[in-house]
Each structure stands twice: as C-alpha cells, then as structure tokens.
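The other protein chains are all here in position, but one chain of the complex has been omitted.
Labels run A and B following the written order; every chain starts at residue 1.
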Amino acid sequence: MLVIHCPYCGPRPELEFRHCGQAHIARPLDPSAQTADEWGEYLYLRENPKGMHAERWRHMHGCGRFFNALRDTTTDFFVTTYKCGEPRPAVSGTAPAGGQR
Amino acid sequence: MSQNTCRTAAGGRIDRSRLVNFTFDGKAFTGHVGDTLASALLANGVHLVGRSFKYHRPRGLLAAGVEEPNALVAVVRDTARRTPNLRATQVELYEGLVAESQNRWPSLQFDVGAVNDLLSPLFPAGFYYKTFMWPRKAWHQVFEPVVREAAGLGKPPTEPDPDTYAQRFAHCDVLVVGAGPAGIAAALAASAKGASVLLCDEQPEFGGSLLDEPNAQVNDHPAAEWLKASLATLRGRANVTLLSRTTCFGYFAHNMLSLNERLTEHQATPMTGVPRERLWQVRAKEVVLATGAIERPLVFPGNDRPGVMLASAARTFLNRYGVKVGSRVVLVAGCDAAYLAAFELRAAGVKIERIADIRPAPGEAVHAAALSAGIAVSTGVTVLGTFGWLRVTGITLAHLADDGSVQDRETLDCDAVLMSGGYTPTVHLFSQSRGKLRFDEAQQVFVPGNSVERERSAGACCGTDGLRATLEEGSQAGTSAAEAAGKAGSAEGYHVQLLEGSMVGTPGVLPQPGNIPPSKAFVDFQNDVTSKDLALAMREGFESVEHIKRYTTNGMATDQGKTSNMNSLGFVSAEKGVALPKAGLTTFRMPYTPITFGIFAGYDRGDLFDPVRPTPTHAWAVANGAVFEDVGLWKRSRYFPRAGENMHAAVDRECLAVRNSVGLFDASTLGKIEVVGPDAATFLNRLYVNNFNTLAEGKCRYGILTREDGFVYDDGVIARLAEDRFHVTTTTGGAPRVLHMMEDYLQTEWPDLQVWLTSTTEQWSVIAVQGPKAREVIAPLVNGLDVSNAALPHMSMVRGMLGDIPMLLMRVSFTGELGYEINVPAGHGQRAWEMVWAAGLAYGMTPYGTETMHVLRAEKGYVIVGQETDGTVTPDDAGLGWAVAKSKPDFVGKRSLARPALVAKGRKQLVGLLTAEPKTVLEEGAQIAAVPEQPVPMKLIGHVTSSYHSAVLGRSIALALVADGRALMGQTVYIPMPGGAIAAQVVAPVFYDTEGAKLHV
Partner (left out) sequence: MQKFSAWSLLKEAFGGQQGWQPQWRRAAPKAEYDAIIVGGGGHGLGAAYYLAAEHGLTNIAVVEKGWIGGGNTGRNTTIIRSNYLFNESAQLYDHSVKLWETLSQVLNYNVMFSPRGVMMLAHTVHDVQVFKRHIHANRANGVDNEWLTPEEAKAFCPPLNIGDDIRYPVMGAALQRRGGTARHDAVAWGYARAADALGVDIIENCEVTGIRRDANGAVEGIETTRGAIRTRKVGVSAAGHSSVVLGMAGVKLPLESFPLQALVSEPVKPAFPCVVMSNSIHAYISQSDKGELVIGASSDSYNSYTQRGSLHINAHTLAAICELFPAFRRMRMLRNWGGIVDVTPDRSPIIAKTPVKGLYVNCGWGTGGFKATPGSAHVFAHTIAHDEPHAINAPFTIERFRDGLLIDEAAAAAVAH
C-alpha cells in the first residue's frame, strides 16, 4: 500500500485515494472540430511509460480533490505531487530511494 | 509411556519440572514445557518424522528452526482444527498435543510409496513433461488423477475453520525484525532516546542465536544474563513494543511490512475470545533487518537419512532443549562455526567419532581446540555415502585425489551425522524490499547491497561474523535508524568472551568420484531434488537458474529454498564454470514462511466481508417478510411474499396492487447529488445529453449521462430546486461513479465554473407511492399542500411537510401510474414510511420490491441502465434519442456519438417482443435470430434484456436489443432455445398505457 502525499492534506495511505490515469490530457476545447484520429487519441492512447509517469490521483476518501503526481513506475516511488493546473515539474532520472519525503 | 532417553541431565531452557503428554502417529510420548514437537521427539529418541515428497524416503529432522524441510506434520485439535504441513521444529509442545506424520501409507515406518525410491531412474526431474501424452484424453482422465493423488503433502482441512483471526495497523519510528543479538542491540539503541520501536521475532523466546550460546560472556556477564537484563530494559520502555511468536513475512512498497503474530496455537486450551493469529501491517519510518543466517546442509550421497542434520540444529537441540541428537556423532564441517557443535556435544557426554572437515585447512583456533579436546579431525575429506534406512548407522569418508581417484576410504559407525556448509545470510526481506543484493566473494554469499527502502541490515543477515561485531553493528543500525526517523539514538560498544568460529563456507555439492554419484545427494530435501536432477536440467538446456528451479522444482517447496537455493547456485555455477553471481539468483518472494489465509481475511467474513447498507425502512421490511437482494452494498427488498406465495405469485399480486390501487416502494438507494452554484445549470448542460437551461424551477427532467465514449453511463431524474440548485438522482449502483465523474470534470476541466457537489444519498429517505390511489393516500398527510394534478403535475416537485417531517415531494413515476416520491430526512425515514403505510391501509396499499418495480417499468418500456444497456449502448440505441439535445454545441460524449460505428446501420436498438405463445416467458439473456433453425455458429441479431410475466396484461412481455430493431416492427424473430426456437413479434417497447394517460391524472 503506497503512501501518497496529497498536496492539500499531506501523506495518507493509498486506500484513501483513487488512481485516475495519465495526467495532462486536456479535453479538447471544441471536440466537434476534432478529426477521428485526434479524438481517438484523446480518448484512448496513453503513454504508459516505464519510468517517470505523470498521473492523476483523487483523494477520494479525504478532501476529494484531484491532483497530479510524478511517480517512477519501475519503483513505485513518488518524486512529487502537485496541484491540478500546475505544469509538470521538470525531473530527470529516477525517483530517490525511500521515495518522496 | 516413553522415556526421554536422549535428554541431558541438566541444562537447556525447558522446564524440567513440568511434563507434557503428547502423541505422534497415535503413540504417546512425554516432553517438557518449553519443548518443540521436534525436540520432544528427539528426546524420546525418535528421529524418523516424515517421508519425502516424491521418493517417500524416510526423513528426520534436518534443522531446529524455520528452515526445516523434512519434519512436516499435521497438528489436529479437532475435526475442524486440522493444520497440515507444520514444521515440528516450530510446533510448541502443549499438553495433549496430537500430531500426525504425512504423505505415507500405511505407516511412517513402512511406506509403500518408498517403491518410488527404487523406481527413481524412471522419474527424473521433469519426467511428466515427456510422457502421459497418449491417448489424448488419458492425461486428464487417467494419469492426472494418479499424479494428483501422489502429490500434495498433508491432508487439507475439510470443515469450516471455527477460529477467528485479527488484523491491526501500526506505525513506528523503527521496526526491528529479529530479536537475536543484533536486533536486541538495535532496539536498545534505537529506543534509548524516545523513538518508538517495534521489535518482533518469530520464536516464542527472544534471543535468537544467543539462546544457543551457553558459554558466551557479554560485557562481562553470561549472555543469558545480558539477554534477560536487556529485555527487561526494553520492556520497561513505554516506547517499545515487543512481539514474540511474530514473523515478519512481507516487505512492501513505502516501508509497509506485514507481521504474523500467533496468539493461541501454543496453548493446550486456546484462550476463548482471543484470535488464533493476527496480521500486523506496520508502516515504519525506518527499518532494521536483523534476520540472522541459516546454515547450509552439505550435499553428498545419503545426506538425507534420519540422523543427518545441521550442526547448528544439534547445538540448538542441546543448548535450548537439553537433547542429545545422538550418542556417536560424526561432524562433517565446511566452516569453523560447526566445530562448536562437536565441542558442546562432547562436553555433554556424546562421543564425537570424527570431525571430517571438507576443507584442507580448517581455522586454526577451532582445529587446535578440537585436537586438545581429543577429537580426531580429518581434513580435505569428502563424503561418499551414508548407511541406514530409518536412521543413519554409518558414513563413508574419503579423500579425492586430483585425478579423481578415491583414497583413504573409511567407514565410521555413528547414529548421527552433523553437517555444515557455512551460513547463508537471511536476505529475504531485504530482497523483498527491492534492495539490490551484492555477492561477497570472500564469504561466497549474497549480502544486502544498496537499499531502496528506508532500511538497513545488521548482524549475520549481512554476513557479519562474530558476536561482538554483531552486537555493535546492531547498536549502530538502531542508532542510525532512530536518527533517520528524526529522533536520537544511543550506540553502545560491546565486549565479548567466546570461542567462535567463522560461518563462512562454500555453497555447492561435495565432489564425487566419476560423473554419477552412487546414490542420491539431495539439494532440496522436501522436493526430493538431487544434484543429478540439477545436472539433468542443465544437460537439457535449462541454464537460467529460474528455469532450473522450475524444471526441477528446486527451492519451490514449503521452505522456499531456505536450505537449498545457495547449494543449487553453487552447483550450477561450478558446472557452468562461471562465478556464482553470474549464475543468477532466483527471486525472493513474499511470504518468508507460509502464512495462514485466515489472517488476511481477518474479521472480513459474513456481514463484515463488505459493509451492508440497509435503507431507513430495512427493519420494517424485515418485519414484513421481505426477501432481499444485494445491489452493490445495499440490501434491497426484492418482494414481499405472503404465506404460501412464491416470487412469481407475490410479484403478480404486487403489480396488480400498483396498477389497480396503490403500492409503496423504498427508493432510498437511488443515488442523490445536490448540484449547487451559479453555474449549476451550465455544468449539467455540459455533462448530460439533455438541455437543462430550459428546466424551470420546481420541475423535473429525465437525464441521461454518457461518458466521452458516447455510451450510456447513468440516468436519473433531475429536479431544479432553485435557479442555482439541482437535485440529481442516479442509479443505485452508479452514485459514486457519477459523483466522481462530476468532480473530475468540475475540478480538472472546468475549474472556472462555480459549482459545488454534495452527495446526499444517505441524507434522503425516498418513499415511492405509486398507483391510481396515490394522491388519495398522501393528500391527508401533507398539511394541506395542493397535490392536485394542476398544482403538482407529472415531473414537478414541491417542498412541504409530511406530518411534522420536512419533505421534498416529487411527482415522478417509474411505474407508469400516478406517482409520488416523498423525500424525507433519512432519520425520519421509517416513521414517514409508517405514516404513509397507515394512511394507505384503507386503499389496500401493498409494499413492493425491486422485482415488481422491474415488471412495472418494463410494461412501460422504461430502461434500466445496466440491464437494457451494457456499456456498448448509445442513447439512441436505447430508444432515448429524444432526450439528446442535438442543438447543444457540446456535451460529454457528443463527439463520440458522431463516430462512424456509432451511427452505422445495423446497431442494436431497443424493441419490445411479444411471444407468439402468450404464456411463454423468454429467458433474460436469450439470443435472437432472424431465422428459426440454424446450424452453429448461428447468425444472431440481438438478445433479450428484460422479460417478465405481466399480470395486468395477462401475458409475457420482453424488451430486447435487436439489430435495426425499429425497422423490424411487426416482424417475427426467433429465440433459439435448447428445446427449439421460440417465435416472437417485434413491437414498440411500450406495452401498457401506450399514450401515457395514467401518468397525468
């Protein structure tokens, strides 16, 4: 069970959260103008990286807020979590041993 | 009654004043309080304790602890409390204990299965992959049952386990795993300045290897005194938790570790009200692993005879339990530490026939000590074999010359052979933590390398040799852990007096003359894997250690390779001619030792398996005989049978009551979300397919929600309470996911909208009053509120009072009849229900359940999301295209609804079906074809989604999804059933009151 640092509430056990998939996929402002390929990509295509992953979580059984996280999918350690709307932090390499402090 | 003939006169940590009676395979024995089953059997001279898995060879105790591969027994308290596969070395003796050996027939002494040992050339590793293939069905029908019956170890329990299991979460600054010298020193240092420390050990008594060291002095005191004082110190600290009989078996991400505490298994009469075992899930800021090391057997022919055991085991049996494992002992030593067994046994009066050291040059200190004690020592020897069947009677030693020839062959008589190949650090938990192991060339073992989690190892588990170094390393580890956790530690120095020997040996197989050992040399005792099996696997091209493991099953027994993995690796690397770490290492997996299923379930059983959500009127429904169904976590009344009624009769009666008079239904499980804010209408407009701008205050509208993929996700009635306030209802199962979806869009896509969402499902109790008499029932209860058709028409709502209870009254109908849904605060739900019930009695009011609700709505063609839809159905498919506000520039799902496949011809559309034979009720889920008789595979055009007997129509009705169904009105389709196809006519999906007049009365 992971420990996840909610940007609003602090560290909490994973059971309080819900994983919500890849982060930074904005809904097109005018979906009807999207080509089939563009719309298909928005709906379904995902990075699924082996390594640093920007992903969404929701503190479902806490503050209820959505937020983003950078997590290394090869270790499951978080580098950081950040609020929706904030840009993806620039992080290179892998998550530190022991994870986010 | 047997005598403890092999017990020393004094010593050990058992309570000699207290006798304990027990039976093994029906035979009565005695032991002492403090014994294990293993030590008590040995005290009675019993070495034969089991039969091996494949060859049914007689087996004795190899070890004294967790690593024991042979002595697996079943302990039977009663018919329901039978626990197979327990290690006799870990079964604490209690008065009346009943133990049975396993995997033998008819008896342990004479086991017919031992014929396998003679036939073993036919059963090399992996033999089952090469045969049993003809004829084709013979594997499953003939051979597999034989193989299955022969495999397996103990007999499984067959009755429900009456015991209870508990679970607990804990947090601490420092978790110390293992209460040997390193762990205790770590706990002392870590807890000295206030850090919270949890110290656990799998054994009943703390002390680890110190319990086997009667001659050690720590800080000028006998080790036993130091241990006692240290434990007293720890017990005296409020910030320390001590858990004995507690195995740390798992190391998970983010420093979550799992512990198994055994509470009653050692008790003759388990305390009532106490769980048998408990699962601890510990989140530690820092971890100290002080898990010790396990001695390796030596691999030589006949190394598995009863009486052949690890040197460390002999020491444990002697020093802890006062048991001599033999009277004439040969020690085959592969490391210096093993010599202590010979010294201590000799001091206890056991004759040491020989120390046969496989190394040319033993350590000087132990060698000298042996010689001065008058023990004969041979060096550079190998073991060619052993004698004996149910107990070892002799051993053949020899030197191998460089050319492989045998020299100095000699056979010694003995009744026990002790062996030691050196020690393997117990790195299981470190490896589980995903730390990288490092191969220590000097010691020829894997030790912890770089940590990944916040942990450090100390003592023998990182290859540290010697008591002083172990204590000091533990102390330093405790200190650094406390400091890393933000507290202070207190490292101490130690001084120690003790004759010690190094634990370093060489993993692998003892050299033998020629290629083929004369008899079996076991690497994995429990799975009967020999060095020949490993060689065979390599000959057949299995080179990866993972392949060798899987092909031979080496290391896959219930001990998970604790004594076999390193020897296997040593053999493989030698055969391949590569350095040992190049041979690879199999993965260490959770759990460290086998763990009872029950602790993972804990109290999650029966009604606690999942929470039960009763509605506010649940007690009333129970009292009135409701049959319930599970819908998600909810318990919903399915129907209310009267005496002698089956479901069909009850549902017919309930349906007619609603159609002809009035019925009462608890709709409280519907999800309810209050959507509030200046942008509430805009928000719902963007989300739902409908248009909500045009919904006036006090009005209700049926809403449909699709996801971005365009398929129906949920539906429900949405009422506009005020300009900026909507009461949104969802399906029973959909409430959480709809709210989650709303929050997602609100927070992440449209954060500019001023909208607030609140789940109100639990706040409202919803009482549906449905039927032509509904108004007459409620009118007297609403304090003069005008509920006439003119004042409160269909799909409108009003606030008011039901008696003294505030209510939100909605004029809605899921039955096609005049209907009201009375929403009252949940705390008043049952009282409100009873108020309406009392008022309805005069009208023959009938409570009805979900089954009747389903029939009534199907008669009207109202869909149920999840029944008429299945995640592949668009609003138009479901006949709900009318609800889609096509003029809106966008809503969630709109773009997808324009995708080619979603507008193509041939989509399945909702229709009604009337069977040609009116009494025939189609089966829900039945498939639909255009032509009656077809060969398989048939061409199918749809399926029946709902099907009922309609009491009011006196015939069956069905809803179905049929390809281009709306173009097939009036045509006949066929429902192929095992007994032949059933003909049905495609009709519009409304069967009753097609013009909807009854809704508007």
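Before moving on, here are some points about what is shown:
Everything that follows uses one rule, which is that contacts are C-beta pairs under 8 Å (C-beta built on N, C-alpha and C of every residue); 3 or more make two chains touch, one makes a residue touch a chain.
Remember, it's a predicted structure, so these values are computed and weren't measured experimentally.
Note that of B:112, B:133, B:499 or B:791, the residue touching the chain absent from this view is B:133. Listed residues B:441, B:723, B:870 or B:917: the one in touch with the omitted chain is B:870. Within the complete assembly, B:541 is the residue of B:374, B:541, B:784 or B:889 that touches the hidden chain. Considering the complete assembly, chain B touches the hidden chain via residues 80-85, 121-122, 124, 127-134, 136, 139-140, 144-145, 147-149, 151-161, 163, 165, 250, 252-253, 256, 258, 279, 281, 434, 516, 532, 536, 539-544, 546-547, 550-551, 553, 556, 558, 560, 587, 589-591, 594-598, 600-602, 604-610, 612, 629-631, 638, 709-711, 866-867, 870-872, 896, 899-902, 923-927, 929, 934, 936-938, 940, 943, 976, 978.
Within the entire complex, the positions of chain A that touch the omitted partner chain are 1-2, 14-15, 18-19, 21, 36-37, 39-41, 43-50, 53, 55, 71, 73-76.
The definition used in the following text is that only the chains that are shown with their structure count from here on.
The touching residues of chain B, when paired with chain A in their complex, are 252-256, 281, 283, 434, 450-454, 708-709, 740, 743-744, 747-749, 751, 889-890, 894-896, 898-900.
Those residues of chain A that touch chain B in the complex are listed here as 1-3, 13, 18, 20, 26-27, 30-32, 34, 36, 39, 42-43, 56, 58, 60, 64-66, 75-77, 84-85, 97-99.
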